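Missing here: one protein chain of the complex. Every other protein chain is in place.
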Amino acid sequence: MDPVIILTVLFISGLIVEAMTGAIAAGELKMDLFGVLVVANVTAFGGGVVRDLILGSSPMLFISKPELLFLTSAFALIMVLIARYFDKLRWAFLALDALGMITFTIVGAIRAQDMGFGMGVASIAGFTTGVFGGILRDILCNRIPLAFQKELYASVSIVSVWIYLLLEHFGLPMSFIVIFTLLFGFCFRMLALKYDWRVPQFVYEVNKPRN
Amino acid sequence: MDPVIILTVLFISGLIVEAMTGAIAAGELKMDLFGVLVVANVTAFGGGVVRDLILGSSPMLFISKPELLFLTSAFALIMVLIARYFDKLRWAFLALDALGMITFTIVGAIRAQDMGFGMGVASIAGFTTGVFGGILRDILCNRIPLAFQKELYASVSIVSVWIYLLLEHFGLPMSFIVIFTLLFGFCFRMLALKYDWRVPQFVYEVNKPRN
Partner (left out) sequence: MDPVIILTVLFISGLIVEAMTGAIAAGELKMDLFGVLVVANVTAFGGGVVRDLILGSSPMLFISKPELLFLTSAFALIMVLIARYFDKLRWAFLALDALGMITFTIVGAIRAQDMGFGMGVASIAGFTTGVFGGILRDILCNRIPLAFQKELYASVSIVSVWIYLLLEHFGLPMSFIVIFTLLFGFCFRMLALKYDWRVPQFVYEVNKPRN
């Protein structure tokens, strides 16, 4: 199967799922529908925006293809309608979210490579694209980023981007690399959710009054 | 009347009022005067900064005209002195804020059009310029953006920008379009405040433990 088609389909699917996670986060804060749309679109496009800002790449996706905002906004509103069934759809949702995040990671790394950057910057770009949409969502919603506290998420992104880059470095065919990275990252994330794998925490207790 | 003069006067007035809303937000958190100045200027210039970042346009206003920072900073400090009378000035303040927000919206859309973008991107640029200064203020002040929770605000910006763009599309004279959009948006916002119009909320209750 053509890896470009796979990535495109999963990328669009990822935008939609990210928008829906943004809508849910806004709903938990009882935002109005306008807030829902803004948070949803910041979540969907935010990772790519941060990557484009740090790489100095332009134009941004939602500027070159503003019609994508209709798609993400429509699904954010659909999420408002179906939110009552969200618990039943939870695992389907987490599975799509995992695929979307890994796709964003791969796409971000490819974007940096297309601009001529090496593996170090490509890994930063991939990680940023995969994870910062959710971080911006949590900043807008005034909460500590989930990516830093819950089951492996950011870690899946960084491990996946290095698997992708190393396999490519060794000259394996693109279609194999993309499918392998997607499968690996997907299984890694789903197992982390299932068995509650976490990165060790760093707990610093403040003993003294610090104002 | 020359629409450029109207927009320039209202734009400067908008910078000042936005800076003053930033000062008030900082005062509610008991920030020091330095924090007041930073929050005030981020509020005043932040919408344009976000727009310039997503459009890739430069230089930013406060870089090409840093002397404007004296103006906004001076009024932020004036706000500190007159804050005790703020409740009495509340409606005058809200009126100036409404005019400033719609002016920012129109100016943002014009900036995108000057760069050759179409109506879709111009509406994003207008909305961003009008609303994101306040969103950055609320992020710095660690609270959920007011624009997503209170009376119509973001909605007034997006409706106004489309009225502006459509009237222009139909070839009406610029001075008419600017004045009509300003009046429309101003009345819309003031009526929303007076009668407490709101966008429907999306309330998502978390039933289950999610960690």
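So that you can tell them apart, the chains are marked A and B in the order they are listed, and the count of residues begins at 1 in each.
Operating definition for what follows: a residue touches a chain if its C-beta (ideal position, glycine included) is under 8 Å from a C-beta of that chain, and two chains touch if they have at least 3 such contacts.
Please read all numbers here as calculations on a predicted model, not as lab measurements.
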**Study point:** Hidden-chain contact residue, picked from the options A:Lys65, A:Arg90, A:His169 or A:Arg198
**Key:** A:Arg198
Revision key, fill the gap. From B:Met60, B:Ala95 or B:Ile179, the answer for touching the chain not displayed is B:Met60
Review point. At which residues does subunit A meet the chain that is not included here?
Key: 53-56, 117, 120-121, 124, 135, 139, 142-145, 147-149, 154-155, 158, 198-204, 206-208, 211
Check your understanding: Given the full complex, what residues of subunit B touch the hidden partner chain?
Key -> 23-24, 26-36, 38-39, 49, 53, 58-60, 62-63, 66-67, 69, 80, 83, 86-87, 139-142, 150
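The criterion applied here is as follows: only the chains that are shown with their structure count from here on.
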Practice item. Take the average of all CA coordinates in subunit A, do the same for subunit B, and state the distance between these two points in whole angstrom. Key: 29
